[in-house]
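Removed: one protein chain of the complex. Kept in place: all other protein chains.
And now, chain A:
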Amino acid sequence: MPFALFRFATLAIMASAVLAPIGLIVYQSFLDAPFFSPNVHFSLDAFQFVLEDEDFWTALSTSVIVAAGMTAISVPLGVVLAFLMARTDVPGKWLLEPLVLVPIFMSAVVLAFGYVVALGPVGIVSTFVKGLIGVVPWSIYSVTAITIIAGLTHVPHVYLYTSAALRNVGADLEEAARTTGASPWWVAVSVSLPMVTPAVLYAAVLIFFLGFELFGLPLVLGDPEGILVLATYLYKLTNKLGVPSYQLMAVVVVAIILIAIPLVWLQRVLLASSNKYVSVGGKAAKRAPLKLGALRWPAFCLIVLWFAVSVGLPVFGIALRSVVTTWGEGVRLSEVLTLAHYRDLVDYPNAIHAIVNTVLIGTIGGAASVACYTAVALAMHRWQSGMVRIADYLVMIPRAMPGIVAGLAMLWLFLFIKPLAPFRSTLFSVWLAYTIVWLAYGTRLVSGTMLQIGRELEEAGRSVGGSQGRVARDVTLPLVRGGILAAWLLVFLIFVREYSTGVYLLGPGTEVIGSLMVSLWGTGAIDLVSALSVINILIISAGLGLALRLGVRLHG
């Protein structure tokens, strides 16, 4: 039974890759010193310390405020955006359609840097406004700013789920309402919207959950004013006691995971219920879009404005900052233009390593990860067994670990398991962390395409004499080749964007653009950071362009 063997072996490897880091963290949280210390005991001191630390509670409540606030911003905007794109004759759809998904693939730290450069106290836009009215009427370093920016940049997530659900609502259901006498707008409110409510609810929980994971934005925008959220509290904890306080970090991680698990579970339940709801829909016939009339161009401008604020502004800011020597009041652009930052980058070996490593981890690493995801998806594919449920939950577990946590867990794992130690300062450790963090996403991408193969095509292979393994090789895999290639591109984009997972693993040999930028930002090297940001944006744009060129759907 070689295929059964493949199944169990794959799932066993997956299970240990998922459970080992989490187990190690939980174990560490009950110790009174780092697990590798010679004299270490079980103790609840770490829990006591963290739970008595005022900063922890402040960070937790800030996280809740930011998460709730950004949900309140992104959900209505996302629903409106989805409705405009899926149901109305808003102009320029061919341009807007790929554009609205771009924020998903932008690195949050790059956007954060961009906002500081554009809207910070001496930012490019700020000084312009100050020149006009004498003051800067906003503060970028505040909880409000973090919440608004996070809300705006997470609109595409809501858009994705809502528009998918809207497209699934049968045209006949809406036409039935029209024929009984409802106006188009009344149909939207009384038929379409209730039908997509489960999907919107799911997206809302997802956004709230992502709010707890926020790291780049609060690190860049919150730190100067001492504003902490859970993830940045964890990051700052490293220096809290002056010694490596692993047990405290472990406790915070356990807290984050305990908050995340019910949210992930809730997402699962809502996703299942939203799928159930959508399948009620009738035939997906072509339908005439609603006429916006005079509102057509205002609607278009609204979408463009949103895009300009959430992507255009920061990207413009960081790009401009990367080609000027300095910026401040009274500076004239023509006097400060320079390419020196890029030249400095070339002379800075770490940056070159980071760029090379990022490309490597996106291309080769991405391919290796997709191979792993494919193996897991194949092992679970059409398996009538209770094991599938368990495996399903295992795949979801890393979802509950924010990237920074997974990176930390991976660092400890490489310290803990002696045979792995030599790999700690190689790209392998970063790749493994990335692969585990995106396990749920990647596996769903691949299994989604596998489920689109008619069951009978595989059964036909079995009935003419092919074993499970043969049919997987000769029928299933060739048929999902396109889907796997698309998954590789998406994983490439995500790996290039990633920054938080590499933060704790950053060292000689493991530099990637994302984590290097976080580290350089801490030292105030804004010139290098802005140049690196632009390079990061360029790599992602190339990937996005290729994806669009190949007609890859930009979501799973």
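Simple rule for what comes next: contacts are C-beta pairs under 8 Å (C-beta built on N, C-alpha and C of every residue); 3 or more make two chains touch, one makes a residue touch a chain; residues count from 1.
We adopt the following convention: contacts and distances are computed from a predicted model.
K.L.:
When you check the chain that is not on display against UniProt, which of "Dihydroorotase", "Transketolase", "ABC transporter ATP-binding protein" or "Aspartate carbamoyltransferase" does it turn out to be?
P.N.:
For the chain missing from the view, the UniProt record says "ABC transporter ATP-binding protein".
K.L.:
Determine which one of A:41, A:178, A:462 or A:553 touches the chain that has been left out.
P.N.:
A:462
K.L.:
Touching the hidden chain in the complete assembly: which of A:343, A:389 or A:470 does that?
P.N.:
Checking the options A:343, A:389 or A:470, the one contacting the hidden chain is A:470.
K.L.:
Among A:137, A:419, A:478 or A:551, exactly one should touch the missing chain; which is it?
P.N.:
Residue touching the chain left out of view: A:478.
K.L.:
Using the touch rule from the top, list residues of chain A that touch the missing partner.
P.N.:
Its contact residues with the unshown chain are 454, 456-457, 459-468, 470, 474-475, 478-479.
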